[in-house]
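Have a look at the structure that comes next, please.
Now for chain A:
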Amino acid sequence: MAYNHKEIIANRPSRFTSGHRMCAGCGAPPVARMVLRALKPEDHAVITNATGCMEVSTFIYPYTAWTDSFIHTAFECAGATCAGVEAAYKSMKAQGKLPEDKTTKFIAFGGDGGTYDIGLQSLSGAMERGHDMVYVCYDNGAYMNTGIQRSSATPKFADTTTTPAGTKIPGKMQSRKDLTLIMANHHLPYVAQTAAIMNFKDLYEKSEKAIYTEGACFLNVLAPCPRGWGYPTEMLMEINKLAVETCYWPLYEVVNGKYKITYKPAKKLPIEEFLKPQKRFKHMFKPGNEWMIEEFQKEVDARWEELLRLEEITNKE
Partner candidate 1 sequence: MCKGMPIWRNRNEIILLFDEIHVIYHVGVGVFWRPVSSKANLNKLKGEIKMSIRERLSGNEAAATAMKQINPDVVAAFPITPSTEIPQYFSSFVSNGTVDTEFVAVESEHSAMSACIGAEAAGARAMTATSSNGLSLMWEMIYIASSLRLPIVMSLVNRAVSGPLNIHNDHSDAMGVRDSGWIQLFSENNQEAYDNLIMAHRIAENKDVLLPLMVCQDGFITSHSIENIELIEDEKVKEFVGQYKPEHYLLNDKEPMAIGPLDLQAYLFEHKRQQAEAMKNAKKVILEVAKDFEKMTGRKYGFFEEYKLEDAEIAIVCMNSTAGTTKYTIDKLREKGIKAGLLKIRVFRPFPAEEVAKALSNLKAIAVLDKADSLNAAGGALFEDVVSGMYVNNIHVPTVSYVYGIGGRDTKSDDIEKVYNDLSKIVKTGNIDNPYRYLGVRD
Partner candidate 2 sequence: MEEDGQGAKTASLLLADAAFNTGKYIQGFPEYGPERMGAPITAYNRISNNPITIHSNIYEPDYVVVVDDTLLESVNVTAGLKETGAIIINTTKDAEYLKNVLKGYNGKIYTIDARKISMETLGKYFPNTPMLAAVVKVSKVMTEEDFLNDMIGSFKHKFAKKPEVIDGNMKALEMALKEVKQIQ
């Protein structure tokens, strides 16, 4: 059926409740909530969560904000933990130890710290083994839970507490790891990069595909962090939009190796538009630092070009 966000929200109760302790205006809860809304209401789910902002604010004993079954073990092993749950399901289902008519889906959430960095091995293993699960990375571009330390997802030049923009070193000097492409190169049935823009259509549709495509699937979702990025909380949706319109965060999917860019901005906005509202990039706008913006723009352009090329190559008959 065609996506109608009002219909979805009205008919599919939230599976990620209020009463969690994420920051006011956090970009992650709307994302997680919409991912879960892509589940068929009749399906049960087991959510795995890596240690991180989301976990420590949604399951503080004795309260859980998850209406499905949920398990958290540690920071670096959401992939393996979810894989274990899925293996149990496969085994018990085959042995008739679980109801025939009931379907359970397996979704793991991790921040960029638990996914790009410390959890990469566990994620890669789970994906390579082809467990029937979806791993959702909510990428806020730093270790926000411990206080905004740099991660390999942190964009170049960003000012973090472990890459402070100083007089000698102007922020993080390395560019972002491209995890979505790394996962695409695991040759999974479905890999996508998305963000919560407009009425969440792109996010919803990709979540639905990821959840209901058999095998190991991966979603990388942008999750702006007002505290870590330094923008006014109310700007959440604008920041999301700017990330996409500047092609800093392209929306695309890779279905069995075929790349499809799901949104191409009519007019690609200059990267300043995305950088400007964020304190973490403030130093880039000081006189004399123009080169940083230029370099940042170059990288964004290069990655966008690469993506266009990949789309072209992989769709050639």
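One rule holds in what follows: a contact is a pair of C-beta atoms (placed from the backbone, for glycine too) under 8 Å apart; a residue touches a chain by one contact, two chains touch by 3 or more; residues count from 1.
As a selection rule, all candidates are chains of the complex that A comes from, given by their letters.
The structure presented is a predicted model; accordingly, all values stated were derived computationally and were not measured.
Only one option in 1 or 2 touches chain A in this complex, and it is number 1. Of all the residues in chain A, the ones that touch candidate 1 in their complex are 44, 46, 48, 55-56, 59-62, 64, 66-74, 76-77, 79-92, 94-95, 97-99, 102, 104, 121-122, 124-126, 128-129.
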